[in-house]
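Every protein chain of the complex appears in place save one, which is left out.
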């Protein structure tokens, strides 16, 4: 008998992607979908691509409506999860796609988000390699509370963590620039997200260290063994609906060779289903990850500049959000980790 | 009486943009257009957007066909200009949009291009600030040979040179990641340039220090006063036909404030027509520069990361190529520098 | 001394395009720009691509602020022009880009727009061929009130009017389907105009005869000599910021040959600067018209289907709105018709 599932925030992009994945998952049955302003509407009005879920109606997002399910997925605006999760029973598996339970350091929370601090949950990045070379997967097994990582964070972390864990790069001057699609900003009615404005254009935002994904990425790289992490992170909005292409660079530690790096990444990801390192000289394309729970990584050693350049590609709504949520939920529940997920992108 | 003009390579994207600008220029009259494989065709067959030039036919690209004009613009593949320019009379103003005459150091040429080295010409970047705070414009006045800068080079150089010239950043660990449109790669029949492949996607190329714009950018920053320049440069192909958004970062020198930086950029660009620095907290969009000879720059000081982040936007075919060519030709001929050029982009 | 100009609705897309064209016009000087909600802001905040107009501030859109100029261009939402124009002096040239003064038949107005009917002005489509083979241009000379045609209307009308005026097609079963970019819908914060929704997608709207451009197109074809016009018009929103590609088909009258058609279109457009008919077998691309005041037309005779297929391409913001406004204003004022306008598109 499948696990019963509720999805909160089901009218947005992350909620829609959760539902798309869950609808193909053999062990989950979505019985409740909730929203704020769209409550009362048929789900299909907000998510016309989810034909198989045409029977569902959006209920209001309340603790009462979310109670009584085996699993609750939250895809709510930052700051909204905390108050709701506090009212859910401890035996329910709660998977939060928002930021409310990601940061371990209250000072980081205060500096980048503000408002009440609800505390960190188990971090849903199974492939994150720790300083001791174990993977974060083990932390997720059996947990009842999962914080799904930020999409940009996932791209940067997966791109750099193996080099950090093996001490092959210095972490005090990391520079990352990400090409990101607008769906990461949600279904928000803001002028700069209009098609007329974005098509044929590109622009940076959250420049100069202000983006909320900075402290979370630094936190991960510390878990991977880095100390004194400093990160210059610039996201660039480009005209593709989904996807992230991250260029993450760090100074090479003295004497490091490409073979050292290949070996470290092979140790980290050689057995992974959803993270693939490409052969030397090949770099990933966002298109190859669309709809898939895959992160593709290309590596270059720039000897003249003294830097490792890690290029990572993923679908911000899948491996960057909903796919990571399902993968982590599978682990937490003892299911096969890849259940309901695919590694093959929808391309071209 | 206007100057007579020939354009070589008139069937490609750079050639087409030269012709678009020249057709609106009051002092230039295009009388000859040449091509290789398209020779014999009407220009309009290759450039159906250039309705006002429907009377022109593509001649073959030979020194003979290019001789006898006041000005010759070359938009040829790298390695093709040198042999032709050697046969043009010294009194003709020759403006080369290719790379053949950009690099001053033969070793750079050998390492990144190869083949015969034809030597550097006057570099066509009027707004480049020198170590002594003069601008490169003075070098262009009266010259007969102009090498038009590379498009990515222009974006990175204009973004960083004022800080370098004023000693406000260190140049030994510059990191730049550029979002670039496919027109910079020319009208080439390569699979990764197909619309099906690129739309909805992004991918990096020339990763790890191999891109030919690395030595040219370093050369410019040395002109601006930098010593020991090291640059990690990654171009990312994104789905916009034109345009470059460059994120160029460098470590701040000790004690530098945002006010110091603003003051240096104001000194460099305060009087410039085509380079504009945006107010604090604002960052440029590629769309605002399309069709215009404008480079827009936004600046952020990331104190935590210890880096200056300079975001620059331009149209790779205008300020990045054809507009720079016309602007420099105007200067060389003693015309008003902005003749035939606009600062207003075609947006949205 | 140039004519002084005010532009109302200067913060929107049509207003921005008017200003882009006017800024390059040698006989117009924009001294006043107005807006509703953006009043008080610098123009450049709403239109960051208009660098040459950075000195202008948005005033409130009131008759008082618009008074005292030689020319007033209105780019206001439908229904807003009428009440303002009633208060402008009769000697001012007023050019309305909205719909308020386009329709001659009050019943059409009531059925498709509603609200007060302010009456039709001189219709700003110089190249529209009348039943007697004169062009509409003569109506515009010396007028003080110009209604700029709708963008889709212009594409359909220019595509079909010559065949209608020469009696070569039947007008009682015209079918037109237009690919249109979202800028035609203005800078509106509506979900279906978000980049995430539109990129990689296409969708029809105003299906089944409800679109407001139906009666206006029929009105034009009646001016061209058609009687009993019936039009099935479907606009399809596609992911390009600007542009219209119209496929307009009509049943061929008995015995009509392609030569008859070519001859009729040559009569209509052979001397026109801004409307070009392509040779047999060639069809226009939207890209070739971007930024230009050009309408390109390709023609095919489908003998098996018994229909003329006219494909017309134009930039909805230029030939479809702001360019038509400037062109008509030039005519009304006795200036050279093409002043400030270009025929060459910005491509690729």
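Read from first to last, the chains carry the letters A, B and C; within each, the first residue is number 1.
Quick note on the criterion: a contact is a pair of C-beta atoms (placed from the backbone, for glycine too) under 8 Å apart; a residue touches a chain by one contact, two chains touch by 3 or more.
Because the structure is predicted, anything quoted here is derived from the model rather than measured.
For the chain that does not appear, the touching partners among the shown chains are A, B, C.
Considering the full assembly, C:204 is the residue among C:86, C:110 or C:204 that touches the omitted chain. Only one of C:52, C:196 or C:273 touches the absent chain when the whole complex is considered: C:196. The set of chain C residues touching the chain not shown comprises 173, 175, 177, 179, 196-197, 199-205, 207-209, 214, 230-232, 234, 236, 238-243, 245, 247, 249, 251, 283-287, 290, 298, 300-307, 309, 311, 313, 347-348. For chain A, the residues touching the absent chain in the complete assembly are 13, 16, 20, 23-24, 47-53, 183, 199-200, 241-242, 276, 284-285, 287-292, 294, 296, 342-348.
Those residues of chain B that touch the chain absent from the view are 13, 181-183, 187, 189-191, 193-200, 239-241.
Keep this in mind: only the chains that are shown with their structure count from here on.
For the pair chain A and chain B, the distance between mean C-alpha positions equals 37 Å.
Residues of chain B in contact with two or more other chains: 199-200, 241-242, 284-285, 287, 290, 347-348.
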